[in-house]
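One chain of protein is taken out of this complex; the other chains stay put.
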Amino acid sequence: MALITDNKKIGNGIYLLEVEGRFKGSPGQFYMIQVAETYPLLSRPISIFELTGNKLKFLYRIAGEGTRLLSEKKGGECIGLRGPYGNGYPSVKGKIAVVGGGMGAAPLYETCKRLKEHPDITAVDLYLGFSEEIILKNEWEKVCSSFFYDIGGMITKHVDVADYDAVLACGPDIMMKKLTETGKKHGKKVYVSIESRMGCGIGACLSCSCKTANGNKKVCKDGPVFLGVEIYDL
Amino acid sequence: MALITDNKKIGNGIYLLEVEGRFKGSPGQFYMIQVAETYPLLSRPISIFELTGNKLKFLYRIAGEGTRLLSEKKGGECIGLRGPYGNGYPSVKGKIAVVGGGMGAAPLYETCKRLKEHPDITAVDLYLGFSEEIILKNEWEKVCSSFFYDIGGMITKHVDVADYDAVLACGPDIMMKKLTETGKKHGKKVYVSIESRMGCGIGACLSCSCKTANGNKKVCKDGPVFLGVEIYDL
Amino acid sequence: MTCDLSVKFNYLDFKNPVVAASGTFGFGEEYSRIYDVGILGGICTKGLTLEPKEGNNGIRLWETPMGVLNSIGMENPGIEAFIKNELPKMKKWDTRIIANIGGAAEEEYILASEMLNNADLDMIELNISCPNVREGCMAFGMKEKSAGELVEKIKHTSRHPVIVKLTPNAENIVRVAEACEAAGADGISLINTVKAMAVDIKERKAVFENIYAGLSGPAIKPIALRMVHEVCKAVSIPVIGIGGIMNWKDAMEFIMAGAHLIQIGTANFVNPEAGKKIVSGMKDYMEKEGIKNLDEIRGII
Partner (left out) sequence: MTCDLSVKFNYLDFKNPVVAASGTFGFGEEYSRIYDVGILGGICTKGLTLEPKEGNNGIRLWETPMGVLNSIGMENPGIEAFIKNELPKMKKWDTRIIANIGGAAEEEYILASEMLNNADLDMIELNISCPNVREGCMAFGMKEKSAGELVEKIKHTSRHPVIVKLTPNAENIVRVAEACEAAGADGISLINTVKAMAVDIKERKAVFENIYAGLSGPAIKPIALRMVHEVCKAVSIPVIGIGGIMNWKDAMEFIMAGAHLIQIGTANFVNPEAGKKIVSGMKDYMEKEGIKNLDEIRGII
């Protein structure tokens, strides 16, 4: 159980949740959030948005019943939290493009923050594509070298993959697939974070199994971050 | 939907809930409280405790999952309310004994209040039996002519049924049965309010059907108040 | 756009596919005080038997996780009292009336259906699926043979269209449906409640006097949906989908699985205006999606 210190609406159906406690985790990892004790039954996987001192933040969108109930929670109430789970983004070097589409932006904040602080990183260029409105407009700039965003268009058009040492992406399949293809052409590594419906969240139930170039993998344990070519180049 | 203005603990597992709005109802009637939109499924029947101006109060005990979830609701939140349902206590005259056991006290507050104001009533003697602790100690005295309570004993021992024109009761079966028997002996009318598990709450599903001297009756619609002899004298 | 919610169920027109399920709506009177029940496609009466019945003793209803167990045991005033006291009131509403009939023996079903021949009804729903009576009823619905034989007889005696209400506890529900079709049934409705049980560990005994009871509500929706889909693939008479339908979305799921009509049971308890809300929700959805008639999406899966 974790204490909610804040849960505010920051966009159309989009919320920023803050909980208090001593949490661990690295960028791209996620927590399983149990919204209520009994109903709904399963926990929801939500990425780490930001992790500082004794605060952990999640950025989420109301996608169905579970996230709707989560959005009704107020500061002072508690939720169940298990994690961090998953592998998270790998360590990279040089000039990095970080590309997000829609709620795929969620894990990229902490990702950029850590990259920016890292001695091996020369630049962190953040590209975010939104369909309706930009959220947290003033926050993103603080955690990257340059920030580019687009509303309603195709963010991939603006990313010159050849110019980077590696690309870290999270967003719609079509976006990540495109980046993977371009990356492959230019011999660049593209890492993608994929979604799957989860039961256990820890690798025991095979609900989240996905076919990869290297056989079946579990999104919750072996992922959610994979090399793009493992997933899209089958 | 009704707005909760207060929901405070007033005893061991016992709460007083206050909602705001224009409500109707007479003593002994109940409302169906829908604790949450989806889970639990069914509404819970809870008696009117007090009805004044634009406030409606319920006195309830945590008996299971539904009332537990209700107890976690805070002022400012909403619950579903339907009612008032049921018949409520009938109009009586003269000297009245009002007898409650445990949570059977809940409908008796408004009952006493209205009786006390009524020109046809000469006295309202309230007898309450509790098993562990007395709740709302200072409130009961205000709404009756005389107040007697007992903790851990048999409240019926203290009620001289022969001395009254009518008895209105709510509590454990054993208590109401006893009063009914004594009442019958002395030719006094004893009205009892009984409980039953409910589906619809309005008389359509026959979940709450109970056998009476006059055939099957529906607790939700024909009751919850019956003449004791209809129920216990079979 | 104007959407048409009406459904042709064999030769009978329903103004919309939303029907109140038997046993959860009484004879409509109580709900008619809450909304105009004439906006519904139809109403199934409480299960009727030849003679009045008192129903079961003890606890009759118990809540389970997103489900409800009931053991009403067919309490009802009997066919005669229904025709005399209830039907005239129901006729005031502009909606289809379906008489749900049950029985302990073949003879009872036959006599009941004969008595209803002169009543002004739209359909008979042959309940061979109630798990809460010790004799008959669900026993007929367990196997294709007993179901088919009963249906054939009722089709001979009844002048009303006959739909058969199936039990999920059947050995093979698809084969029972096929047998009913072969025996001349005008439609199939499913599912009735699932035979289930609750234990009171404090008392160390079964909650219900009959030990077993019938499970309904959202908990059983995925099972109901599967069975409706299976049966719709197997028969060509129209099907009424029932089981855990709480809102217009659930209703659409059953239509997409192949149902012509849907019935709402437990939902009436959760929100007495459920029927009304489902009708308007389906309409809004069709308008938004540009669906002119439910035929466009029925059985799309």
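The chains carry the letters A, B and C, assigned in the order they are written, with residues numbered from 1 in each.
By definition in this document, contacts are C-beta pairs under 8 Å (C-beta built on N, C-alpha and C of every residue); 3 or more make two chains touch, one makes a residue touch a chain.
Keep in mind that what you see is a predicted model, and the values were worked out from it rather than measured.
Student: Looking at C:3, C:225 or C:278, which makes contact with the chain not pictured?
Tutor: Checking the options C:3, C:225 or C:278, the one contacting the hidden chain is C:225.
Student: Among the options C:12, C:111, C:206 or C:234, which residue touches the chain absent from this view?
Tutor: Selected residue, touching the omitted chain: C:206.
Student: In the full complex, which of A:9, A:24, A:82 or A:185 touches the chain missing from this view?
Tutor: A:82
Student: Kindly note down the residues of subunit A that lie in touch with the hidden chain.
Tutor: 34, 39-43, 66, 82, 197-209, 211, 216, 221
Student: Over the whole complex, note the residues of subunit C touching the chain we left out.
Tutor: Answer for subunit C: residues 64-67, 69, 171-172, 194-199, 201, 204-206, 211-212, 215, 217-223, 225-226, 229, 244, 249, 252-253, 256-257, 297, 300-301 touch the chain left out.
Everything below uses one rule, namely that only the chains that are shown with their structure count from here on.
Student: Among the chains, which one keeps its Cα centre farthest from the Cα centre of subunit C?
Tutor: The most distant chain relative to subunit C turns out to be A.
Student: CA centre of subunit B versus CA centre of subunit C: separation in Å?
Tutor: 36
Student: Specify, in ascending order, the residues of subunit C that touch 2 or more different other chains.
Tutor: 66
Student: At least two other chains touched by the same residue of subunit A: list those residues.
Tutor: Where subunit A meets two or more other chains at a single residue, that happens at 38-39.
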